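Missing here: one protein chain of the complex. Every other protein chain is in place.
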Amino acid sequence: MAKTYKTIDVIGTSSKGFADAAKNAIEEAGKSIKAMGWFEVDTIGGRIDNGTVSEYQAKVRIGFRLLSPEELKNA
Amino acid sequence: MAKTYKTIDVIGTSSKGFADAAKNAIEEAGKSIKAMGWFEVDTIGGRIDNGTVSEYQAKVRIGFRLLSPEELKNA
Amino acid sequence: MAKTYKTIDVIGTSSKGFADAAKNAIEEAGKSIKAMGWFEVDTIGGRIDNGTVSEYQAKVRIGFRLLSPEELKNA
Amino acid sequence: MAKTYKTIDVIGTSSKGFADAAKNAIEEAGKSIKAMGWFEVDTIGGRIDNGTVSEYQAKVRIGFRLLSPEELKNA
Amino acid sequence: MAKTYKTIDVIGTSSKGFADAAKNAIEEAGKSIKAMGWFEVDTIGGRIDNGTVSEYQAKVRIGFRLLSPEELKNA
Amino acid sequence: MAKTYKTIDVIGTSSKGFADAAKNAIEEAGKSIKAMGWFEVDTIGGRIDNGTVSEYQAKVRIGFRLLSPEELKNA
Amino acid sequence: MAKTYKTIDVIGTSSKGFADAAKNAIEEAGKSIKAMGWFEVDTIGGRIDNGTVSEYQAKVRIGFRLLSPEELKNA
Amino acid sequence: MAKTYKTIDVIGTSSKGFADAAKNAIEEAGKSIKAMGWFEVDTIGGRIDNGTVSEYQAKVRIGFRLLSPEELKNA
Amino acid sequence: MAKTYKTIDVIGTSSKGFADAAKNAIEEAGKSIKAMGWFEVDTIGGRIDNGTVSEYQAKVRIGFRLLSPEELKNA
Amino acid sequence: MAKTYKTIDVIGTSSKGFADAAKNAIEEAGKSIKAMGWFEVDTIGGRIDNGTVSEYQAKVRIGFRLLSPEELKNA
Amino acid sequence: MAKTYKTIDVIGTSSKGFADAAKNAIEEAGKSIKAMGWFEVDTIGGRIDNGTVSEYQAKVRIGFRLLSPEELKNA
Partner (left out) sequence: MAKTYKTIDVIGTSSKGFADAAKNAIEEAGKSIKAMGWFEVDTIGGRIDNGTVSEYQAKVRIGFRLLSPEELKNA
């Protein structure tokens, strides 16, 4: 059977930077998704409080493979 | 824990206009999603019958916060 | 024969809002086009006079089916 | 002298719809800008509270003519 | 009740071509989604092995109608 | 006289694939347009029925040269 | 009656430059279109022969007002 | 009165990375702007000297609320 | 202190061509802005009267460095 | 050492379809490039002669790994 | 053998205007590339010194045919 993938859009946040915000989003998504394989960052930005950055944000598109029933059984 | 958000794409319809189509999509999505916080309209358009607009459509990207297990228990 | 569609770009205006501007464009286009089926709004904007909106504009891409000679005869 | 124009980006809000949000942004901008002539809507979206739209937003790019010193004197 | 639609992003693969990759993605998605109605191809591409194409890929956005509770009961 | 070209947007359909859908659109457009020279595919997609692709679609932008009155007389 | 506008896409050519290519396209289009009011340049480019530019091209989107039957009678 | 926001485009630089470049731009803008609330990164890039990165750059769009005369008095 | 830049959007006009329209916008902006360093042309277009171009327009994004208080004192 | 990739843009042609045009471009590029790994299709289109498609074209962005001196020696 | 084309991105400069900047880029590229056939202008812009344009720039994508070994031998 030909492989099939799905992508979802998740926004992570961090006080450190964009790479950490992306990583947080991915690790949070990984709690309910198996077989994640790659991500693309769609937009980056953040919140500002008292004249400086209070939160970095990264909107990431996460790609993962749709598992077959057999794979799901053995997962 | 850093906050994480998810976005989904929903298309609402209305006989009144684009704002109403967006609102319909959001209210329908709200039947199964908690903690919706914002939306962006991706595209607007509609159907034409007998030479006039028969349906306005708004494709909206809805953003909502992923709740923690504790929040879900108390929701 | 496979169906074929054509799109044209029309800009409608209105004093009421964007949905009305789109509807005006479509109804005006309908005076010379048959079989219009859908529209997508490309851009919205307008004119400003004396510090407020004097005209809403919607640039709509209208899709319609190219009729066969038989259909045109019976139209 | 050749005419010169400037554009600025303003975001208006409304409880009624996108056209009203755009109009609010323009009227607010008009308190400090003279000679506004047109606007383009860049993005539309809004806030969600309790499962429905609590605020419509329109990000508008407003175009206005740069007045000459003579015009400013007589304004 | 106004109709509401949802779109999801799925990536199909094929050894034959882009149309077949799109079809594979749609048929795989159809195993868990009812009432799919249309698709748009977002990007096409693929993998290369030993200097030639080893896999065609099509990222498709699939649109489907959200069924009412009554429709779901009778599905 | 400098050459001038025009483009129009046509959507073709096919049960076979995207290339065939583009070809169908072009051949249909050719019934009323002379001197077509090139095409660009703007978007591809299609309809889904019963969980599989029922129609491939290709939106093509067709470019053709505007003929001079002399050329039109001899065409 | 609210004003309605239409846009068409035309490609002009010139041996001098992009502004001249755009002007040529517009003047050629003006042979069959009344009430042209503005243009936007979509893309610019050209042909190369013997290592230098042999033709500049400008793809222009021309906007014109749809005349009412009364205006057409008096045109 | 409905809230109104404005956005401006600022480019920050840093020897450390993109997040730091964005933060520098925001803190610099904060010297003359009150009530900044969010930012979006438009583009990232930088300068190269002697074969390595000598400066990271982030072009950020900063959003801030337009204060009412009362708020400005009390600021 | 890390350098910071700002960009503004200005539209220049000319009867000669796009390069001249851009230059006019920049020279006009230079009457109130110091330390301009580069520009990007966002869109080009113009007005049409009597079937030919009556005005070329260039929308330019002008980049300039934000001067420090010391630099401003000595400017 | 961290892996580095490069992409180049190649346009393939075919009388059969878009997938074949992409494959032709990749196989031709493979005559001088080692370690090609993936491709993305940027645009598709073609030439028209005598009212039908005479050539399908696919502009593909080909990604390949930059080999280390050791790998190149053993290739 | 099906024809194959390649594109490269080059930025030309000129004190005269955008068309001249594009031509300069193409003539410079022609010193090492044979069989150039067309170009597309990706972006235009420039440098500013002392409040006016000191250099026009055009980023051009140049397309050229990949020659077969026979053609290269006879070139």
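Read from first to last, the chains carry the letters A, B, C, D, E, F, G, H, I, J and K; within each, the first residue is number 1.
Here, a residue touches a chain if its C-beta (ideal position, glycine included) is under 8 Å from a C-beta of that chain, and two chains touch if they have at least 3 such contacts.
The structure presented is a predicted model; accordingly, all values stated were derived computationally and were not measured.
If you put the hidden chain back, the residue from K:Ala2, K:Ala25 or K:Ile48 that touches it is K:Ala25. On the side of chain A, the interface with the absent chain consists of residues 17-20, 22-23, 26-27, 30, 36-41, 60, 62, using the contact rule stated above. Touching residues on chain H toward the chain that is not drawn are 16-18, 43-48, 51-53, 56.
Residue-level contact of chain K with the missing chain is found at 8-15, 21, 24-25, 28-29, 59.
Throughout what follows, only the chains that are shown with their structure count from here on.
When the C-beta contacts at B-E and at I-K are tallied, the pair with the greater total is I-K. If you average the CA atoms of chain A and of chain F, the two centres end up 40 Å from each other. The multi-chain contact residues of chain B, meaning those touching 2 or more other chains, are 8, 17-18, 44.
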